[in-house]
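Just passing along the structure, written as structure tokens.
A single protein chain has been omitted from the complex, and every remaining protein chain is retained in its original position.
Moving on, here comes subunit A:
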């Protein structure tokens, strides 16, 4: 047998082995295990703020760790920094390229970043008298779909070139490149302890990575289309994904498999974004059908809906203190609900 044939056979054997190992620990599913848990209350949230200011579709938003400021990105070519309490715009950052797909706030509150079809991640300093471009991170061979700061010195990016990368913001160079996906990387999320991150891609896989050594530690199967959104549960032991296949799924890291699927026969729109409440009990998922559905993460039941946008919900975010949920839409508005 040729070397290639031998390796293909070994690969198939290993996949079968992994599937069997997962089945061996699959003694129940989340919904059955949660049968004795009191159902989550019916969640009825009101729009507390409608943030108007963008002139085109909003593609991304991210909360600052102060639970008050947030950054949003629109294809009107601007990043806007909002004070969510007053509803006022605090800053506007004009972008060199208006084809923005992602934005992020650094944990310190000093920096924001954005990127998109320009294949670059641009970092801005908000604290200088005039907002300055600090770095243009230019090495990806495809669009920038997502970025997240680890600190003022390091940022993680996900790209349409199928790779994720960790960058040093002093040198502007990639420290580590994460290779394994075979489709465009669409989203990433940092683990609560900052030692690992999870990525979702158009190959319909979610992958868990060690940030420091670049190793892909686990691969999660189940979705049948692009994974557009991903988030860690606050416990750090599970992740939730949202996909173009119209479902969200929770994968438990220690059981190494899907443990529950959030789906409804009546839902046939893709999931664009998701965010979890502070306890991890509620999943806020934004859909192409203009709504944000609220799921009980343990029981898999829909417990509410946020209706109010006139176009696709493209981004959602819950601040660290869990006090509200923000939705951003192609209708150019952001809404704050609680």
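Methods note: a residue touches a chain if its C-beta (ideal position, glycine included) is under 8 Å from a C-beta of that chain, and two chains touch if they have at least 3 such contacts; residues count from 1.
Rule of thumb we're sticking to: contacts and distances are computed from a predicted model.
Within the choices "Dynein, cytoplasmic 1, intermediate chain 2b", "Septin", "mannose-1-phosphate guanylyltransferase" or "Guanine nucleotide-binding protein subunit gamma", the name that UniProt assigns to the complex's undisplayed chain is "Guanine nucleotide-binding protein subunit gamma". Looking at A:65, A:263 or A:277, the residue that reaches the missing chain in the full complex is A:277. When you scan A:237, A:263 or A:311 for touch with the missing chain, the hit is A:237.
Even with one chain removed from view, subunit A keeps its contact list with that chain: residues 3-4, 7-8, 10-11, 14-15, 17-18, 21-22, 24-30, 33-34, 37, 40-41, 43, 45, 48-49, 68, 84-85, 179-180, 215-219, 233-235, 237-238, 252, 254-257, 259, 277-282, 297-298, 318, 321-325, 336, 338.
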